[in-house]
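Below, a portion of the complex is reproduced, with chain positions unchanged.
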Amino acid sequence: MKITNQLIEKHGLKPEEYSTIKKLLKREPNLLELGIFSAMWNEHCSYKSSRKHLKNLPTKGKKVIQGPGENAGVIDIGDDDAIIFKIESHNHPSYIEPYQGAATGVGGILRDVFTMGARPIALLNSIHFGSPSHFKTKSLLNGVVSGIGGYGNCIGIPTVAGETKFNSTYNENILVNAMAVGHAKKDKIFYSKAKGLNKSVVYVGSKTGRDGIHGASMASAEFDENSEDKKPTVQVGDPFTEKLLMEACLELMKDKSIISIQDMGAAGLTSSSVEMASKGELGIELHLDKVPCREENMTPYEMMLSESQERMLIILEDGKEKHANEIFKKWDLDFVVIGRTTNTNKLTLKYNNKIEGEIPLDALASKAPIYDRKWVKKKLTKNKVDFKKLKKVKIEDALIKILSSANHSDKNWITSQYDQMVMCDTAQKSGADAAIIRIHNKEKAIAVTVDSSSNYCKAHPLTGGKQIVCENWRNLISVGAKPIAITNCLNFGNPENPKIMGEFAECLIGIKESCEFLNFPVVSGNVSFYNGTNKKNISPTPVIGGVGLIQKLKKTMDHKFKKDDSIIIVIGKTFGHLEQSVFLEEIYSILDGQPPEINLINEKNNGENVLEIINKNLVNAVHDISTGGLLVALAEMSMGTNYGVKINKPKNLTNSLKYFFGEDQGRYILEIDKENFEKVEKILKNNNIFYENIGSTQKDYFEIDKEMRIDIKELYKINNQWYNNY
Amino acid sequence: MAKQLRLNLKKNKLKFSVTVTLKKDVLDPQGKVVQNTLQTLGMDNLKSIRQGKYFEIELDDSDSKTAEKKVNDMCKKLLANLIIEDYKVSKI
Amino acid sequence: MNSSVIVFPGSNCDRDIATALEKMQFKNQMVWHKETKLPKSDLIVVPGGFSYGDYLRSGAIAGKSLIINEVIKAANEGCLILGICNGFQILTETGLLKGVLLRNKNLKFINKDINIKVINSDTKFSNKYKKNQILKINIAHNEGNYFTNSDHLNELKNENLIAFKYCDKDGNVNESANPNGSLENIAGIFNSKKNILGMMPHPERMVDNLISNTDGINLFSSLLK
């Protein structure tokens, strides 16, 4: 078939890129080869727009065993234990088909983690929907939540934390990011780099169908007159098969059969085979007639580009084929030797021994295009909100409005659809600042959480980028964990637009600064560009997934008040920064102004001191102050317990709204027994930490002196209505 | 008498059956497992089995044309997901 | 005491129950569904999870597996059988327990801690509990809505075969304490010989204070007596 300009365009390749392909090949590609280039050179696989910026992220550290570049990041948590984790987006498929899109997103990220030898122990998700009043939001929410639950519950891995946000910026492009965390033995980690000549390349898992063949689906009319609907662009997930695949892989990983292993994710067989061979500086030869197919008459093109789920590619040590085959047969999975490693440095594709395509591997990998795209800096707005012009609002009414809003309502409706307890190591479930998962049969535990802040990132990408890392760090600290490393999922609009590229570049600078300062390296991640429609891009939404370590889990720390008449202190200074706050957004619909500043020095000191206080057992409850400010955080600490607060009115701030709803960063609330107070004070004073004694806990009522008093059961009710009424 | 007739007409119950099936080429994990099970249970000659949904819908409508249109609407709006599923409506 | 945990493809609470049994000093073995012989056991557990993906009907396909014939044989010989969650569903599909588990009435998967009341504490499975004792225990299922015909319901009542009922934290058995729409708030039942218990809640999740509570322990210690 002649490669026409139209065909090139339908494969998402630019004319210049096509010229480069011809140069690299020293000839015209055939259709199969064009498809392979299109799959490897697209943004998703090649990171062509982002690579230049990602390079600057701090990825090394004493605890880092493997940074970005593998299927997932690996950190050392002491003894012989390693934690393997990563986050990934599945935004577009989830908008088209929310249940299957979200489900296969979970499936994909799980494979990334167990490919490396880890047994997954926790799932997290960050989901962003359009405005609740948008006509699609409700069904998207329903579908995404049941899809995430459907997959995780079935495979039997607890979904323990996440975040859920609504904002009209996602009306036409929701975000569904899924994170998986696994545990492995340090000396049993598996990588994707191939080694050795003439080794068996084995296909295992589900059969290949015509799912999600991309580029091809649009161009299908060109090479297949049989209508569009033959080629579904959305994959259907099969968590049951994934469970079998996971158990089979983990069983095979017990001995030394595997040289390298790679899941077939985006661009399926193409990217997995190319990555393994190119990392190993080898060649690879595949016999496509051997590929297990679900449908009749599948072409090599379709096989190479199919994104059917629940498949893996393995390179085996010599003579291990029979042993491996037995394991996969036991689990009722396909197992076929489909090729060998070679010394040609080429990807060679044969069908019935006839060469159908042959491409030098460096053309697909190291010589893939990299762009230094134009980007512009975002100016920090000088606009301040003029309070005198705003209509008066009572503190109590504002609090109630925030607590009953979509974004700040209790997420119980969501989290009760996820099995959070399966595996019996979930020491702290959803609802806390971070979830806590015990390492099976050990005393230690990890804490995990995900965070994002699109409003801050939109207002000022650099500050926003810094802030999300800090918030994540704070959430881990709040449950008594020492933050170790993060993964990140960078959801942005169209990178060809210099403004959007600027948001990306600056968010990354912010992330880098925080990570460096806090010694909180990035070990894995994912970039998702082109979120939005042509004219309307989403607000920049980098999502941070963090992991922390609790050395000895004797009891869990959370944010719920435990006792009557204990002292409440706020660590960190309250200036009353209201621009970009939830208060202004929810009460006045004001979205203007600068986000709160981040002071990394204070951030670090405050956090480290809070951690010390927790470790010394001097505190009953800890909560970081995030969106909604002090008052919302206090309400969150009260709701669902028997204890409210009695807060003194602030003395030195003129505006109590600023005091109670301001979103100054780096702050924590601590509930401390009276008899421990002196010890806590001493630690804080010794280390020059700013803190304020703001009041005490009391039974049943949430009270600000001379300002408001409300039954905490009432607050709880208010906070639990939104989802059930939606 | 005329009134009676009208009433009857109004009360006319119309019944439709709807089948919703996955599009060809879409993975049917359930069907696959059911097929394997039937085969291990000794059901030879079984070539393929695909699973879908079935609905029996009753409408209080006098006109079978408009009723059928309504059922088609239901399918598009809720019962079937046209991205991955096809549906078929028949009168029963 | 010797226990066996049956493992089906898709079982996912098998490790959890094994951990709980070992903690309670059972000598436990895992039994793969393709096996045709059961090791000598005093207790056989059919664990929770999504055997065969819950495809077709939850429990239906596992109910046709090879090993199930052995479980049925053992049950008829009086061996103790415990089916938890998906295990309960499997036992109803095999006919070892009567009735069925339909979709939850809200059509959603439900995972939460709920309360159940011990209705019959005079069995091998429940003798360490007090009658009417209220337990806080985790449920996690899509199809836990127990249903049976009126004859069988009468039998359950008359012969004291209801093991647990969903209740509120004060022990009231009512509609609002019913998480899934189960007939008469039934959370678990015995067969007529009371050597088989099927229950939707997960006792194996309640054996460790650091993770949850220890309200499930007495079920296992009852068996040890």
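For reference, chains read A, B and C in written order, and residue numbers begin at 1 within each chain.
One rule holds for everything that comes next: a residue touches a chain if its C-beta (ideal position, glycine included) is under 8 Å from a C-beta of that chain, and two chains touch if they have at least 3 such contacts.
Note that this is a predicted model, so its numbers are computed, not measured.
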item: Assembly formula (labels as shown, counts from the whole structure file); value: A x1, B x2, C x1
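Note that in this section only the chains that are shown with their structure count from here on.
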item: Pair joined by more contacting C-beta pairs (B-C or A-C); value: A-C
item: Separation of subunit A from subunit B, taking each centre as the mean of its C-alpha atoms, in whole Å; value: 39
item: Chain centre separation (subunit A, subunit C; CA means) in Å; value: 36
item: Subunit A, residues touching no fewer than two other chains; value: 238, 240-241, 332
item: Multi-partner residues of subunit C (at least 2 other chains); value: 52-53, 55
item: Residue ranges of subunit B in contact with subunit C within the complex; value: 29-30, 33-34, 37, 41, 51
item: Footprint of subunit A on subunit B - complex, ascending; value: 22-29, 32-33, 36, 81, 83-84
item: Touching residues on subunit A, where the partner in the complex is subunit B; value: 96-97, 100, 206, 209-211, 229-238, 240-241, 294-295, 308-309, 332
